[in-house]
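One structure follows; several queries about it will come next.
A protein chain is absent from this complex, but the other protein chains hold their places.
Which chain is which? They are A and B, in the order written, and residues in each are numbered from 1.
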Amino acid sequence: MARKNTFARRTPTDIALHVWGIIVFIYLFVPIAVIIAYSFNNGKVLANFQDFGLGAYISGINNDVIISSVVTSLQAALGTAIVATIFGTLGGVALARARRGALWALGLTGLLGLTLVTPEIVDGISFLPWFVTVGVDWGVSPLNNGLVRLIISHAMFSMAIVTFIVRARLAGIDTRLEDAAADLGATPWNRFKDIILPIAAPGIFAGALMSFTVSLDNTILSSFVQQPGYTPWPVYIFSAVRVALRPEVAAISTLMFLLTLLALAFVAVVLRKTGGSSTEIIKTMAP
Amino acid sequence: MSTQTHPTTRSDASPNTGPNPKTGTPPKLGSKSDRFATRVFGAAAMSFPTWAYVLFFFIAPVALVVFYSFGYKPDQFTAVATDQLSFDRYPEAMSGAFVTTFFATLRISVLGTILCLLIALPFAYWLAIKVSPARRSLALALVMVPFWTNFLVRTLGWQIMLSPDGFLSNWMQGLGLLDAPLDILYTRTAVQIGVVYNYLPLMILPLFVAIDASGHKLREASYDLGAGKVTTFLKVTLPMAMPGVVSGCLLVFIPLNGDYVTATVLGGASGSMIGQLIANQFNTAQNWALGAAMAMILIIATLAVVGIGFALLWLGRTIAARINSVQLTDGRV
Partner (left out) sequence: MGQNPDVRFLAPRTAAARLSRRAVLAGFGVVGLGALSACGRNTKMAASPAVDGKLESKLNLYSWGDYDNPALIDAFRSKNDVLVQVDSYGSNEELIAKLSTSRGTSGYDVVVPTGSNIPQMLKHNLLQELDFSLIPNFAHVDPNFTDQYFDPGNKHSICKAWGTTGYVYNTTKISREMTSWQDFIDVAQDEAAGTTSLLEDPWEVSALALASLGYSLNTEDEGELEEARTILLEKVAPNVKAYIGNVATGMIQGSFTLLQAFNGDARQGMSEVPDPENWKFVFPTPSANLWMDNWAIATGAPHPDAAHAFINHMLNPDTAIEQLDYIGYPIGIKGLEELAVKADLTQPELIFPTQKVLDRLEASKQTPADQIRTKIFADAQARSGA
């Protein structure tokens, strides 16, 4: 029906909207296209295109520091997704089952909301002294590890997102389902595992995906808590900006872009198999 | 997002009927009351890890910074001392450079949010209503793709493009559109372009979800009742999209206000944003007390702007409600 509408009633407004849509898409993709184009720059400096070639790809892949920063980013993103998803799912389920007006639930919602409205830079400057206090002064030495610091700080950042997604997902379920299961003798664990989790699953998945993305993209927070040796990719680029950007940065970014596309395609295929639609997932993810 | 800011509105979505343990209605069966107790206890207990995490890794560090903001910098090599507490850092932060940069930042972020909204609204409308459902998933995925590409890399794309020796500048000069090299890089305009670009997907998505949720039926009904396109848009689509507008603006404005990466890459000296100033207190000047006070002012100002936004929204809604006697359904996302 919608399709028929689209083509049958093409008013000037519709045409203007279509043009606008295309312009916005161009705007969204132009910088990415520029980076891809410049990744084939064989010159010494990224911004100064000299001649076409794959030199940047070869030296980028052979640059251990670049590769290790990409690996650090992926590790941190994976760790963040795991930590944020576990804590966020527990929080989301708990909030969804909370008695109306329960103080602990209001408090938790408020605090998580607060984590979302706190500017990232404030998180960044807070984390560094805190990690030093706990790690050095109190002797909790795991906190002196760069990867642990990245995961903890990123997870804090995305925990609220996971919690709220899971809670929203569970908000509509009938609590009588659980009551019925309990009447039939299901243990609390079984009720959690067999009723809550399957219903929450799409939300949990969306939350995990979101926290993975947020971690992979994070620059400001990471630049405060990062340690050399555990420099995530965005922070590597950020410090390269100040010296001289080499085309390798564009080459590796292009490769990561292609991998992202593949991963998205994979997710889309999985969703199609499991019966979810990507539109639904994106709707779940949009806060 | 709207649900987070109004925690109490959550319960109206719960479709429970009959004896509702959530609202504390006394259960009919005695055996259920024990279960009720265990479940509430279970939910509270289940939230414990999340509570603990947020307390230990959010509240404690932020509280530490709040505490630092009352301290002072004793000498060149000590970042902060807190043996004498005072409010002195706040007036110090509010003097001189901070205020100018602060208002420049506020201008960039408010203007950026408005531009994002203006660009995203017709786009999201187009996406939700004019694009055929078959292509919509692809189109949505395309909106998400830049979001999945590192935002610093995208900003670098702009840096290359806006550079006076860059290809865009050369083309425009070649075509006679410009008679001197493009002079945008390291200006506030460049920062504005960069932030609007970087935060646009965060505006598009909630808007899309809200407009999509408003449903075709209501619009069809509106047409059937004789309303024109403009009326339908203003009276049906736009009110229904409001939650999306609100969460989109929050999602864009808050991180934008504290951003300094975009400004560092594109802004040079003239595009400096408040985040850089705060970061400098920690990264170079080593004055944690002053930096912490600046950060507190940033949070308070951000919340104040958000508060003003909500107040305006409430005012707008109240007036609109007076005008439209017909109450539309609550546009929850």
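Keep in mind that, in the parts below, a residue touches a chain if its C-beta (ideal position, glycine included) is under 8 Å from a C-beta of that chain, and two chains touch if they have at least 3 such contacts.
Computed from a predicted structure; not experimentally measured.
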Tell me which residue among B:119, B:139, B:161 or B:185 touches the hidden chain in the full complex. B:185
So which of A:23, A:65 or A:103 would be touching the chain we can't see? A:65
Which residue among A:47, A:150 or A:168 touches the omitted chain? A:47
The listed residue (B:96, B:176 or B:226) that touches the chain absent from the view is B:96
Sites on subunit A contacted by the missing partner chain, in the whole complex: 44-45, 47-48, 64-65, 68, 128-129, 131-141, 144, 146, 227-231, 239, 242-245
Please identify, in ascending order, the residues of subunit B that touch the omitted chain? 52, 55-56, 59-60, 63-64, 67, 74, 76-83, 96-98, 100-101, 104, 163-165, 181, 185-186, 267-272, 277, 280, 282-286
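The criterion applied here is as follows: only the chains that are shown with their structure count from here on.
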Please give the residue numbers of subunit A that touch subunit B in the complex, ascending. 1-3, 6, 11, 13-14, 17-18, 20-21, 24-25, 27-35, 38, 46-49, 86-88, 90-91, 93-95, 97-102, 104-130, 133, 152-153, 155-156, 159-160, 163-164, 167-168, 171-172, 174-176, 178-179, 182, 188, 213, 216-217, 219-220, 224, 233-234, 237-238, 241, 245, 249-250, 253, 256-257, 260-261, 264, 268, 277-279, 282-283, 285-287
Within their complex, subunit B touches subunit A through residues 1, 3-5, 7-8, 10-11, 13-16, 20-24, 32, 35, 38-40, 42-44, 46-47, 49-51, 53-55, 57-62, 64-65, 68, 119-120, 122-123, 125-127, 129-134, 136-137, 139-161, 163, 165-167, 197, 200-201, 205-206, 208-209, 212-213, 216, 229, 247, 250-251, 254-255, 257-261, 264-265, 275, 278-279, 282, 288, 291-292, 295, 298-299, 302-303, 306, 333
